[in-house]
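Input: one structure, supplied below.
Up next, chain A:
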Amino acid sequence: MKGLYVAAALAALATGAAAEVKVGMITTLSGGGAGLGIDVRDGFLLALEQSGRDDIEVIVEDDAQAPDTAVQLADRMIQSDRVQVLTGIVWSNLAMAVVPSAVNQGIFYLSPNAGPSQLAGANCHENYFNVAWQNDNLHEAAGAWANQTGYANSFILAPNYPAGQDALTGYKRFYEGELAGEIYTELGQTDYAAEIAQIRASGADSVFFFLPGGMGISFLKQYADSGVDIPVIGPAFSFDQGILQAVGDAALGVVNTSQWSKDIDNPTNAAFVESFQAEYGRLPSLYASQGFDTANLLISALEVADPSEDPDAFRAALEAADFDSTRGDFEFGPNHHPIQDIYAREVVQEGDVFTNRIIGVALEDRGDAYAEECAM
Partner candidate 1 sequence: MAEPVLSVRGLTKRFGALVASEDVSLDLAPGEIHAVIGPNGAGKSTLIGQVCGTIPPDAGTVRLAGRDVTADGAAARARAGLARTFQVSALAMEQTVLQNAVLGAIGAAGRPWRLWRPALSDRDAVATAEAALTRVGLSDHAASRVADLSHGQRRQLEVAVALTLAPKAFVMDEPMAGLGADGSRGMTALLADLKHEAPILLVEHDMDAVFALADRISVLVQGRVIATGTVAEIRANAEVRAAYLGEDA
Partner candidate 2 sequence: MSERWVTLAALAALLALPLWALAADEPFTITLATRAAILALAATGLNIALGTGGLVSLGHAAFFGIGGYAMGILASHAQTFAPLSLGPWEVPGTQSMPVIWLVAIAASALAALAIGALSLRTAGVYFIMITLAFGQMFFYFATSWRAYGGEDGLSIWVRNGFPGLNTLVPIQFFGLCFAVLLLAMLLHGRLIRAPFGLALDAARQAPARVLAVGLSPYRLQLAAFVLSGAITGLAGALYADLNRFVSPAMLSWQMSGELIVLVILGGVGRLAGPLIGAGLFVALEHWLGGATEYWHAWLGAILLAIVLFARGGIVGLLTGQGDRRG
C-alpha cells in the first residue's frame, strides 16, 4: 500500500509542473483509529490509479486523530501546497475543526466519512460535499429496521459525546416502540459489564448500540460472553470488515445498517471488491468504499472543469454526481449530502472470514433531517 502511494506521488512528480490538480488528503494513519484512515486512503488511491489520470497530485498526511494537527495540516496544504480540494477526514470533531474555515477560503471539501449535523444544516456550505452519509443516517435506519422487525422495547446506549448523542436521537427519530433504557457510556470505555447487567435486568426485546472502534469490539465480546440473548442492532461501524475479525464469533448473526456492503449487486461494486482485494490482499471495508466513491466523484467533476479555473462549473459537476458508485444509484440532496438506500446486513462467516450479507433495505432514498435548516 505504501508502494501505491509512492507510485501516485511519483507519477505526479514525473509530470512535474504538468500536475494540474492538487488534492490534500488529511486522514488518520497512526494511533488507535488508523485502520479507518488507511482504508479511506487505499480506496481513494485505488480509484485514482484505475482512472489512469496522472495529472492529479494527492498529498496524503496523517492527522493522528488530533484536531489541532488536522488544522495545522489544512493550513499547510492550503497556504503552502496550494491544494484546491481537501478530503480524507474520518472523525466528526476533526471535520468540524477543519471544514468551516477551509470552505470559507474557497477550498472544496469532499467528506469520505464524517457528516456532523452542523455541516448538513445551519452551517452547510456550497463547497462542502459529503460522499458518505449524514451522521444520523445509519442510526435512523437501525430505528426503521427495528420497527420492521417488530421490536417494541429497545435498550439503547452510546458514548457520552456529540456523535453518541446524535446516534440515540437518530435511532429514536424512526423507532416507534418503547425504551427499556437509555445509557450514555464513557468515551473510550472498555468494560461494559455494568451496562450489560442493566440490559439483562431491563426486560428489553432489542438492544441498539453505537460504540465505534475498540469500544464496540469490547462490548460485543462481553455481550456474547454474558449469555444475554436479546437481539442486538447497530450501525455498520462496529461490524466493519476491519474489525469483524477481532470480534469473531461474538458478532455472528448481528444485524447492522449500512449504505454499502460488498454484496451490493452492481458491476462497479463487484469490480471494486475484486480489485481492492487484489491490490491490498484484504477485503474492502465500508471506509474503503467511501474513499473509492469520493475519488470517483472527484474525477468525474474534474472531467468537466478545473476547480481553480472555473469553480462554479466544478461545483455543478460535483452536484451532478455523474459517476459509478459502488452503492449503485447515488444522488446529492440540496445540502450536498447523499440521498441513498440504507441496508440491513447480517454478520456471517465465509470460510475463515467474518463478513456481512444484505438481508433487506432499512430505509429507501433517505436524505437527512437537517437539509431544511440549510440555506444554500
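The set was built so that all candidates are chains of the complex that A comes from, given by their letters.
Quick notes
As a convention for this text, a residue touches a chain if its C-beta (ideal position, glycine included) is under 8 Å from a C-beta of that chain, and two chains touch if they have at least 3 such contacts; residues count from 1.
Treat the numbers as computed from the prediction; the structure is a model and nothing was measured.
In the assembled complex, chain A touches candidate 2, while the other choices in 1 or 2 stay out of touch. Within the complex formed with candidate 2, the residues of chain A that make contact are 2, 29-30, 61-62, 64, 66-68, 71-72, 75-76, 79-80, 92-93, 96-97, 100-101, 104, 116, 160-163, 165, 184, 186-187.
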